[in-house]
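Only a single protein chain was left out; the remaining protein chains are all shown in position.
Just so it is clear, A and B label the chains in written order, and each chain counts residues from 1 on its own.
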Amino acid sequence: MIAAILVMALGAVVLGAALGYASIKFKVEGDPLVEKIDAILPQTQCGQCGFPGCKPYAEAIAKGEADINCCPPGGEEGIRKLADLLGREFKPLSEEHGVEKPKSVAFIDENTCIGCTLCMQACPVDAIVGAAKQMHTIVPKLCTGCELCLEPCPVDCITMVPIPETVANWKWKYPTFAIKKVTA
Amino acid sequence: MTALRQLFRFHGGVKPAYNKEPSTTQPIADFYALAPLPAEFVIPLHQSIGGVPHPLVAAGEQVKKGQLIGAPDGYVSSAVHAATSGTVKAVEMRLMPHTSGLSALCVVIAPDGKDEWIERQPVPWRAMAPDEVRDALRDAGVVGLGGAVFPTYLKVNPGKKGKLDTLVINGAECEPFITCDDMQMREQAEKVVRGAAILRDLTQAGQVLIGIEDNKPEAIAAMQAAVTQTGEAKIEIVPVPTRYPAGGAKQLIRVLTGIEVPHGKRSTDYGVQCFNTGTACATYEALELGQPLISRVVTVAGNVLRPRNFVVRFGTPMKDVVALCGPKPDSDRLIMGGPMMGFAMPADTVPVVKATNCILVGSKALFPPPPPEMPCIRCGECAKVCPSDLAPFEMYWFSRAKLFGKAQEYHLFDCIECGCCAYVCPSRIPLVDYYRFAKSEIWAREQEKSAADEARERYEFRMLREEREKQEKAAKLAAKAAETKAKLAAAATPEDAAKKALIAAAMERAQQATQNPPAPPADNAEAPPAPPAQQTPS
Partner (left out) sequence: MGAGKAFVSSDCKMTNYIFILLGAVLVNNVVLVRILGLCPFMGVSKKLETALGMGAATTFVLTLGCGTSFVIDHWLLLPNDLEYLRTLSFIVTIAAIVQLTELVIQKTSPVLHQVLGIYLPLITTNCAVLGIPLLNISLRHNFMESLLFGFGSSVGFSLALVLFAGLRERLEGAEIPTYFRGNPIALITGGLMSLAFMGFAGLDKFR
């Protein structure tokens, strides 16, 4: 009986000491997971997830503080990729964070714009060009469609315009066959 | 000589019914000699791979035939020219000869009937630097006329080694029904050979091999005669076995040189470059005649009474061209390109463009609608015929399931969409449609990804900038505060000192006033210690 206790205690002490030593000796800083999650997120920096940007949301997911279905711009596919990466089950997009919309870019009605620079301050990717008391405009190529500039505009001159389908961005459709009625 | 050359075999391939004879019975006709000029030319600005040229003309302007109307935009782009003289009616969105049925920016020209050329001058390309020749080709709008419409000037490049080993001129024209290259070689062999010679000199190629499928004996004979007649050196006509798709660039290179260009490499890495015969001819016209690319030979075939080849200018409605050949009443669609790789057009009013090598008139009888797809039975026929040595059934499996990453692992992007796999599939699966779908999805995703990366970079930079601005502001404020403090201190000290001095002086005077009258000058020696003691309270 004594021997058993001694042996187990000895084992516990030796293994505990080894692990304790290793955890100090082989300590690693940083979390590569955040980078991987951040790479999947759409980088709109829209804050619809409740975090101030894509990176903070990625950090929250990595820490387990946020769910994977809070990103409307990433859509269903983004959630699937996150689920794949983290080995979690797929969940539909959480409704409180918004709905998946067609990709759009912001457009400033230049006749109404008063040049208040509020939208420029709100834009997370510096996609708005302008100066105080000068007309502003949005560089469509850089706009992520985060809608953050809509709220601050005092004259409501910003609208979201869906990106039109052109010959350049047109995609081949999934092959389908029309089902025909067989005449008897 | 030709008999001695060892030819190689590419993997797979099929032998479909060629149907080429009907359109070769008559010589190439100038479309405008047989029909009046169309009411309007609709010239799309985007006719080549790469950036969309920006319009140089506006509605109401007069243009001459061959005038530059679209300037190349970006590194990969090519110029566009007016097809005839006349007035620019509009620069607006018009239906494109594209499967999507979408519109793109076109220059619409109403001809004035004079058909007046701009001043044409031969380009002294022999005396010019290579870069200048390339610019001339770009500004002449010369692109690959085999169907890929890749800007030619980018390919006229000796490569890393400084010179090419072999220049392949592609006259194989393997796709059924299409005979435009065949007829051009028969009738304009000299131009083609001279064009090939120009390309040879520009790329400093060691030899030029003109590969022509052996089902075009007339073209081979004409080209052979042209080579002898022009006396151009190092040019050889090589008949190649007729097998679809021998006209694929990589396939023809394989057949002629034995070089198999591996995945992810370019033929120039192996000292080989490939041009179409039509491109060679266009290069000749652009450099020796100073004539920009405004027309090409187009085959009209299929469900028509009189199939034939025409020289058609870009912007001419396909409908007008087809009308000359007498389309049969049951015709239901136009296909641009051949039956294997062609695309159905959204309407018959779309214009002829640089990529239009053939207008194939379809009908339900000639090209019956695709029968329903059956499950893949994994027979492996598709892998046997794949000229790119891929595993089509695997790519199909993953493309259908939308597992694009997996499809890419099977080298989906090496697929040339030749349609051999779909041609032999016993389950009648439209394999190429699945590949096209998967490819465009992957492209879209990659674009999204790069856009996201750019957004991330910009966001991080903004964060950095805001942080820096904050710090700069704080530093500025701190500096300002310190400055005012120092100023205050500096300003305060002399004033205080003056005040103190004044007070001290006043006190002293007062003291002296009370003490001095009785105090003798001898007392002065004792007096000094006293004033400090009295001064302390002040």
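Just so we're on the same page, contacts are C-beta pairs under 8 Å (C-beta built on N, C-alpha and C of every residue); 3 or more make two chains touch, one makes a residue touch a chain.
Treat the numbers as computed from the prediction; the structure is a model and nothing was measured.
Only one of A:12, A:155 or A:168 touches the chain withheld from this view, namely A:12.
Of B:216, B:313 or B:400, it is B:400 that touches the chain left out of the display.
For chain A, the residues in touch with the chain missing from this view are 3-4, 7-8, 11-12, 15, 18-19, 22-23, 25-28, 32, 84, 87. Seen across the whole complex, the unshown chain contacts chain B at 375, 397-398, 400-401, 403, 406.
Note that in this section only the chains that are shown with their structure count from here on.
Centre-to-centre separation of chain A and chain B, using mean CA positions: 32 Å. Contacts from chain B toward chain A in the complex involve residues 46, 52, 96, 98-100, 102-104, 370, 372-373, 430, 433-434, 436-437, 439-441, 443-444, 447-448, 451-456, 458-459, 461-462. Listing the residues of chain A that touch chain B in their complex gives 38, 41-45, 53-54, 124-127, 142, 144, 165-175, 177.
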